[in-house]
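Before we start, here is the structure in question, set down as structure tokens.
Every protein chain except one is present and positioned as in the full complex.
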Amino acid sequence: MDYQAILEEIQEEIQPFLSQGKVADYIPALAKIKKEQFGLSLTLFDGTNYSVGASDTLFSIQSISKVFTFTLALKFFGPNLYKRIGHEPSGNPFNSLVQLEYEHGKPRNPFINAGAINVTDALINYYGSEELAYAEVLEFIRSIADDSSIVTDELVAQSEMDHGHRNLALANLMKSFKNLDNCPQRVVETYFRHCAVEMNTKMLSRAVLYLANHGEDPITNKIYISAQQAKRINAVMLTCGHYDASGDFAFHVGLPGKSGVGGGIIVVVPKKMGIAVFAPGLNEQGNSLVGTMALELFAQKTGLSIF
Amino acid sequence: MDYQAILEEIQEEIQPFLSQGKVADYIPALAKIKKEQFGLSLTLFDGTNYSVGASDTLFSIQSISKVFTFTLALKFFGPNLYKRIGHEPSGNPFNSLVQLEYEHGKPRNPFINAGAINVTDALINYYGSEELAYAEVLEFIRSIADDSSIVTDELVAQSEMDHGHRNLALANLMKSFKNLDNCPQRVVETYFRHCAVEMNTKMLSRAVLYLANHGEDPITNKIYISAQQAKRINAVMLTCGHYDASGDFAFHVGLPGKSGVGGGIIVVVPKKMGIAVFAPGLNEQGNSLVGTMALELFAQKTGLSIF
Amino acid sequence: MDYQAILEEIQEEIQPFLSQGKVADYIPALAKIKKEQFGLSLTLFDGTNYSVGASDTLFSIQSISKVFTFTLALKFFGPNLYKRIGHEPSGNPFNSLVQLEYEHGKPRNPFINAGAINVTDALINYYGSEELAYAEVLEFIRSIADDSSIVTDELVAQSEMDHGHRNLALANLMKSFKNLDNCPQRVVETYFRHCAVEMNTKMLSRAVLYLANHGEDPITNKIYISAQQAKRINAVMLTCGHYDASGDFAFHVGLPGKSGVGGGIIVVVPKKMGIAVFAPGLNEQGNSLVGTMALELFAQKTGLSIF
Partner (left out) sequence: MDYQAILEEIQEEIQPFLSQGKVADYIPALAKIKKEQFGLSLTLFDGTNYSVGASDTLFSIQSISKVFTFTLALKFFGPNLYKRIGHEPSGNPFNSLVQLEYEHGKPRNPFINAGAINVTDALINYYGSEELAYAEVLEFIRSIADDSSIVTDELVAQSEMDHGHRNLALANLMKSFKNLDNCPQRVVETYFRHCAVEMNTKMLSRAVLYLANHGEDPITNKIYISAQQAKRINAVMLTCGHYDASGDFAFHVGLPGKSGVGGGIIVVVPKKMGIAVFAPGLNEQGNSLVGTMALELFAQKTGLSIF
């Protein structure tokens, strides 16, 4: 398949929609991002990369980081992790407190905010401190992306904290149910630092190869997690990766993916490739509007689908 | 792969658990089913069937029928169907009224009860009467199973009706939101007749081949729906096929499936085969306990997974 | 106090607001009511009646009937009634299914629809048939109003039934929780016949005297219920009489009352009088907009308040 031609077709077809959607505006650092941007990359198992558009532009990976922290927590805690976090779709927005209260402080899955904060808490337990938990997650991201230049935008992290009262509410609620071990404030700070990691679509499409290849990086042959764990992460991405639009994404794209409010989406094509897209205008569910559209076009044009 | 050997291994391994779970007891006709039963079948694209246990025993397909009615409704109405029914996981039990009220009478997906009742209403519109909607769905099931002996247990259907007040509540609630066109009582009766169709695992594993083969029956070459529609039905099965245990099934089995309270589960292995299992003891979410276990073992032993 | 003068003042002050609000339009029979109507009556313990405006105009008492059916059910079943119905404010709209599902089919109080339907079911048990339950409630209303001319508008009752799917949903949901003994359809029919009783403000202000006088009619000296029961009915009116505007009514009017979507409100001034108002334009919570206003003015001008 001529992937480069397909990506270019997609780039052309999405142009009319680039002005749609709404850039995340809950913090100044994100609100100032220019909406009319689009980058799309895919990386094959031999490292070949195809890209169009703003594929070198760094952006805040935001909730995409949840896939990486979940990977580490699943690796270190295995099934014990499920005592504190479920793996069911929530059927609710990403930051709802309702289900968390009804279910006694146990988040539905690791990809809603409460779940990712809880995963961060588990990693702080594992590494022994907030600082180490932050540093080791960053190190892991650099490793899977094979790029040591990746850093956090600390200004974004700080800005999140200044406007992060709902996440603090989630963390305090879990703490009140004794399902959070560390200081809610510091856990949320650490979580925000992971969210504020900056990457581009080239880096991201390469970083998810270990998930497409059953836990093993197909280029470096590093084994990060077991095949079963990789499949399970993909399953959670498919059922829970897009909040209350997860079913819609599975329906229209048919591939495991995870979005972030920074406008990025990663997608895993099992046994084939990693994909990443960037387009900052968000739809009502908080997922990249043009990014979702581009991935649906990609699925149509290539016939790639797990179904 | 020696499928027969694998099925036999599974049959042996699940023996200790056959006494667990609880047979559906909300109607006498189902409550009297013997719990210690187990049947497992798979059918390949060339028609080869592998089976163990009670694979000839007929049972009530119950909610598995939702896959077949959804197939017809999607075929006839296409995207217009989404005006009345969503395709998101509900995060709630199969018969919850809460979400239906919050979302103004629009069911989350076609695989919760409200959704399937709504699909039945759409089919009554299409066929022109309850009787025809019932008959044509039965005819469709006979066609995909290639077995004209399949019938409804009318006693079960009647018994459901006598205890179907919650489903009547769902239908009346949708009617009050003007999201049901026909008489709630008669729509629910028709829905129950579809649920009371009796099949065995051999029939079911063969019947789902059209979903594994992108809409075309690989044996008869009849095209029932488009490739895209087949993929989408599989996607909805994966994200919504097991009520509030859908994420868990995706996590542990990794294949699209749909369960019924009669103890059956169907599973689609895209491009490979259809599977059906029968074991009447249910877990807390109302899915076959041993059936789920058997499918997880099957996924482990064969490595088959869409992820 | 010169009650007549006060009523006339109120009548004048509310004129500018008579065009506000929205007549109940869920059934044709109510939708055709002229909005610009206003009647206000009060009856003292010696039978003296003061009235202004359309105080002879008959209207559908609707949910005001819930006070009368609750009176009879409390009389016949005493504390046993609380096994099937609570007496807490619901904090929800009058016809919500959400709480009913969360609380396993037990309505919060007798003044939301589910509660009143449940009360009707209890009365059918007591009297032995739907027809008798209907007839005896009507007879009770005639007795407390001392007016044998009072009848039901059967056209309204039938029209309610044609559009009563939400109430049928409530009844079926209670039935599914085994908290309804009779046929949901017939219970709801009986309930609607009570709602369709027609009275005017003169009749209603006289009819509630037994509640103002601790269970005894101050004119005929008939004892309908015990003093404690009368106080409790007043308490439930205060905390639950206006759905999710009950707190607001207590806050602004400070007297026990009950509204109906026909535009009527009854109010009890303990040890002093009965009051009834009629103005068909409803506010957002489904209570008479001008009626509520008139009662607030009355409370301000007279200083009458239980607080």
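A, B and C are the chain letters, set down in written order, and residue numbers restart from 1 in every chain.
By our rule, a contact is a pair of C-beta atoms (placed from the backbone, for glycine too) under 8 Å apart; a residue touches a chain by one contact, two chains touch by 3 or more.
Here the structure is a predicted model, which is why all the values come from computation and not from measurement.
Asker: With touch defined as in the header, list the contact partners of the absent chain among those displayed.
Answerer: In the entire complex, chains touched by the missing one are A, C.
Asker: I'm checking contacts with the chain that's been left out. Which of C:C195, C:I225 or C:L238 qualifies?
Answerer: Final answer for the missing-chain contact: C:L238.
Asker: From the list A:L173, A:A212 or A:I306, pick the residue that touches the absent chain.
Answerer: A:L173
Asker: Using the touch definition up top, pick the residue from A:G39, A:P184 or A:P218 that touches the left-out chain.
Answerer: Spelled out, the listed residue whose C-beta touches the missing chain is A:P184.
Asker: When the complex is taken as a whole, what residues of chain A touch the one chain not shown?
Answerer: 96-98, 101-102, 165-166, 168-170, 172-173, 175-176, 184
Asker: Determine and list the chain C residues touching the chain excluded from the picture.
Answerer: That gives, for chain C, the contact residues 86-92, 99, 108-109, 228, 230-232, 234-236, 238-240, 244-248, 250-251, 254, 256, 270, 300, 305-307.
The criterion applied here is as follows: only the chains that are shown with their structure count from here on.
Asker: Assign the assembly's chain-to-chain touch graph to one of these shapes: line, ring, star, complete, other.
Answerer: Per interface graph, the chains form a line.
Asker: Comparing centres built from CA atoms, which chain ends up most distant from chain C?
Answerer: Farthest chain from chain C, going by C-alpha centroids: A.
Asker: Degrees of rotation, nearest 5, to put the Cα trace of chain A on chain C?
Answerer: 180
Asker: Taking the mean of the C-alpha atoms as each chain's centre, how many Å separate chain A from chain B?
Answerer: Chain centroid spacing, chain A to chain B, equals 32 Å.
Asker: Counting in whole Å, what is the centre-to-centre distance of chain A and chain C, each centre being its mean C-alpha position?
Answerer: 55
Asker: Chain A: which residues touch two or more other chains?
Answerer: none
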